[in-house]
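Got a structure here, written out as structure tokens. Questions coming.
One protein chain omitted, others in place.
Labels A, B and C are assigned to the chains in the order they are written; within every chain, residues are numbered from 1.
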Amino acid sequence: MIHISVQQFAIDIAAEMTRAEAAGAGAVATFTGLVRADDGVGTLELEHYPGATEAALLKVAEGAIERWSLSAAIIVHRVGPMHPGERIVFVAATAAHRGAALEACAYLIDRLKTDAPFWKRETRGAEASWVEARDGDHAAAARWDNSSR
Amino acid sequence: MIHISVQQFAIDIAAEMTRAEAAGAGAVATFTGLVRADDGVGTLELEHYPGATEAALLKVAEGAIERWSLSAAIIVHRVGPMHPGERIVFVAATAAHRGAALEACAYLIDRLKTDAPFWKRETRGAEASWVEARDGDHAAAARWDNSSR
Amino acid sequence: MTIRMVYFAWVRERIGTGEESVEPPASVVTVADLVDWLAETSPAHAGAFENRSRLRAAIDQDFMPLDTPIGRAQEIAIFPPVTGG
Partner (left out) sequence: MTIRMVYFAWVRERIGTGEESVEPPASVVTVADLVDWLAETSPAHAGAFENRSRLRAAIDQDFMPLDTPIGRAQEIAIFPPVTGG
């Protein structure tokens, strides 16, 4: 089961967990990214590339399902304006056992960071700035190319 | 923030996530273990060692907090009888960035499996049997001793 | 050949529009050629495309390196490195 959502509205963790657990497997690993409250950001705005975004997320989810034989992969990403403490992204991987679920969850978020067309703009007071991409994100995504399972 | 609960009642993911996110950090990784529905188990019963269990879970959570500078570590474990699809265990690690949250989440569940005094008994039809420990669990826990961060 | 250009984030802001239709000459073979040609069309384009190493592209919604031939592409996107998640 794959569920992909690019949405303006808040991410409902309980609803997404119900979806992830419905597969009847033994292990669900999740990752949630939040707007950090500790660096003075007032508003975070997420822009994306409609159509291309959903296709990219689907490809990431399909890659995880195939590699770890998951029973479910979920990717939900907020777009539009949001505030500190709000959820930006939620991913979940459901598998028979915990090793597969944990690895696949890390894969989903690592790949999403480099493979999906989202851009963040932070507003601090009157200043707005586009967030710079981090080299570390590419290193994190690339380790899934090199590792041999 | 550490939250440990050994409880007879169902695990409320939304409530636990609210607790995990309250720390105001950027990343929350979780793992949920479920009673599997695919191998004929009718009832799963969890026995534990009151007092020693909570102390063991606290030690696991403190280890994770210290090693990855987490802002929160949560471990919730059901005890008593439960049924396929129900949550047995939920762990969450909250950190500034995703690498720490994901690793710490894996540590919490790996360590819990070997370090906390719980015992599972499965009932299939009229047959009840105690679940055997798995060698793989010790290997998974031991990798945290050997890895050098 | 008419190509639909789409821009995102600060590329969009600097150019001043999120999309436009363009008809590049036959000498434009790759996405990089297209960027060079567009940079000549206005100071805004020149500014947005100033640092080529900070640009990424998608051809018909698939991420591609800038040296990819545009072929019979209908939609080409130019944008900064992605920062989702």
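Rule of thumb we're sticking to: a contact is a pair of C-beta atoms (placed from the backbone, for glycine too) under 8 Å apart; a residue touches a chain by one contact, two chains touch by 3 or more.
Predicted, not measured: the structure shown is a model, and the values here were computed from it.
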Listed residues B:4, B:27, B:100 or B:116, member touching the removed chain: B:116
Residue numbers in chain B that touch the chain omitted from display: 33, 46-49, 51-52, 55-56, 77, 88-89, 109, 112-121, 130-133, 137
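What we mean here is this: only the chains that are shown with their structure count from here on.
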Where chain B and chain C are represented by their mean Cα positions, the distance between them in whole Å: 48
Distance between chain centroids, defined by C-alpha means - chain A, chain B (Å): 23
Set of chain C residues in contact with two or more other chains: 85
Residues of chain B whose C-beta touches two or more other chains: 98
